[in-house]
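I am attaching a structure below and will ask some questions about it afterwards.
For this depiction, one protein chain was excluded, whereas all remaining protein chains were kept in their positions.
And now, subunit A:
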Amino acid sequence: MTLIGSWTSAPFGLYRNLFGFVVPRRSLSPRTFRTMTAISSLVPARFLTLTAHLVIVITIFWSRDSNVLACLPLQYTQEQYQARDTELIVALSVTLGLFVVELAGFLSGASMFNSSQSLLSIAAHVSASVSLLFFLFEQWSCTLYWWIFVFCSFAVVFPDWRPLSALAAHCSASVCLSFFVFQQWECWTYWYMFGFCSVLPAATEIVIFIAVFGLKKKAL
């Protein structure tokens, strides 16, 4: 019984009562009680959704052939294939880079107990995992990957670790733009890079500015 009890044991001075709810050992103020019990269930949920998303991204990296073929015309040259393949590789590499940022923030404890960040992260990773599953099994065109990427990257660009997320955005912008120049990508791809790497960080900075100076909120 103790074996099963410890298998489902909750951490950090909490324990599971008869109904399976996580409760603290000692008495707490109601506000601390609410945040603690909510947070201790969010941590494993966030980790598992993050891992599921990571597994799917690595799987797509490994078997990206069918997705690249889906966005080429029926008669294609080797150069066209290479160009599309490189584009998808860059998208997946940027995703993996952002994963490193998010994992660093999560495992170091910087955002492990921030419930709003956790909820945002869980929502983004669940939606990303589901859409990437369809991307993989239904062999969606590789351009669609950028849309999934933009919508589901909010959790990382929205400050997990504010200076680091700006750094990540600018690094990925540099990588993408160097590919843009040297591989002579089409002009419309620039709009995607612009949208993600320039607009989103700037928009979050403007929001933070207004919140701190206009609405007198505490800087996070």
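Note that in this section a residue touches a chain if its C-beta (ideal position, glycine included) is under 8 Å from a C-beta of that chain, and two chains touch if they have at least 3 such contacts; residues count from 1.
The rule is simple: contacts and distances are computed from a predicted model.
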Review point. Unshown chain, UniProt name, "Exocyst subunit Exo70 family protein", "DNA-directed RNA polymerase subunit", "Exosome complex component RRP40" or "Transmembrane protein 216"?
Key: "Transmembrane protein 216"
Study note, to complete from the structure: Residue positions on subunit A contacting the omitted chain are 3, 6-7, 9, 11, 44, 47-48, 51, 54-55, 58-59, 62-63, 107, 109
